[in-house]
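With one protein chain withheld, the remaining protein chains of the complex are depicted in position.
Take a look at chain A:
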Amino acid sequence: MSSTATSPAPQAADPLLSLRGLEKRFSLSGDFLEQLKFKGGKLVREQKYVHAINGVDLDIQRGEALCVVGESGCGKSTVARTVMGLITPSDGEIHYGGERIDDLSSKALMPYRRRMQMIFQNPYASLNPRMTIQQTLEEPIRLHHPDWSPQRVRDQVAEVMASVGIAPDWGARYGHEFSGGQRQRIAIARALAVDPEFIVADEPISALDVSIQAQVLNLLMEAQQERNLTYLFITHDLAVVEHFGTRVAVMYLGRVCEVAPTATLFATPRHPYTQALMSAIPRLEDERPQHLRLQGEVPTPVNLPSGCVFHGRCPHANARCRSEVPTLIATDEGGQVACHGVEEGRI
């Protein structure tokens, strides 16, 4: 199940982050003894896997916000966690600033951890309830700059709190004293505290109310401009993507099916799955839902379909789609799409 996609490198060389054939399987079979089964009078070893990501190739350019969209179970959060080194990939390579980082020891990874920070979905779970905000924000600075004086650490915390709109004298409070939007600001402040250049944000606004979502999204955009940040932004909300993303990668069942600049993707979605996804967004202008209905449901990632993972639900699927895995090919509009139909000019 390994894809050796030799996709043409998009635009400029030297991407900040580059994923090459990334794969992650989670074992479902337990330990060695549990994997042993009797079959036809013989003892055989059987292993079952959840194929969370299957050969993802992505490049993230400096200064851009790459949004990864897809439905639950498509592997978008696994990509985020693998990039951050919270999950070890089963196969493939991760390059950061030209250096391969997926095989580094945790000690060698430390300088990269300062440059890459993460914001999580649920600000109620991501803040330690037993630490004050001051402690929460000081911790990463102390870890990465052990030589800094206490005063310098405090100054840095005060600066970063001010920049996310949290009054610095609230530092003595605990996480539970803040509302969801404020907590997410604190989580953003924690990520910004060590002056990173790359931020992975995993659904950072999904847990927030509509009027608060706008505040947090504005904050993320301001931080991007002021600090020249690069984002890997995981979300399922396409309206947010359209507003926020420089480029969009659409994932389905652990594979990237289309990557394109945001405006291009929204104007001319090429992959049949992207088209269905776009038409499902509830829009204010519509009187009536006009979405393309897909047949069936997302197959289980335990037994992946052969060929194109989308073929079972695709209205354009033919024999080639059922047998051959499509690779990303460049489109005329400047994106990349993994679809035999588009390649053959059928779609």
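Note that contacts are C-beta pairs under 8 Å (C-beta built on N, C-alpha and C of every residue); 3 or more make two chains touch, one makes a residue touch a chain; residues count from 1.
Throughout what follows, contacts and distances are computed from a predicted model.
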item	value
Name under which UniProt lists the unshown chain, selected from "NADH-quinone oxidoreductase subunit C", "ABC-type dipeptide transporter", "Nitrogen fixation protein FixG" or "aminomethyltransferase"	"ABC-type dipeptide transporter"
Touching the absent chain when the full complex is considered, from A:L238, A:V256 or A:C339	A:L238
Touch criterion as defined above, residue of A:Q47, A:S179 or A:N228 at the omitted chain	A:S179
Hidden-chain contact residue, picked from the options A:E71, A:E139 or A:E343	A:E71
Interface residues of chain A (partner: the chain not displayed)	71-72, 179, 181-182, 209-215, 217-218, 221, 236, 238-240, 242-244, 262-263, 276-277, 279-289, 291, 293-294, 296-297
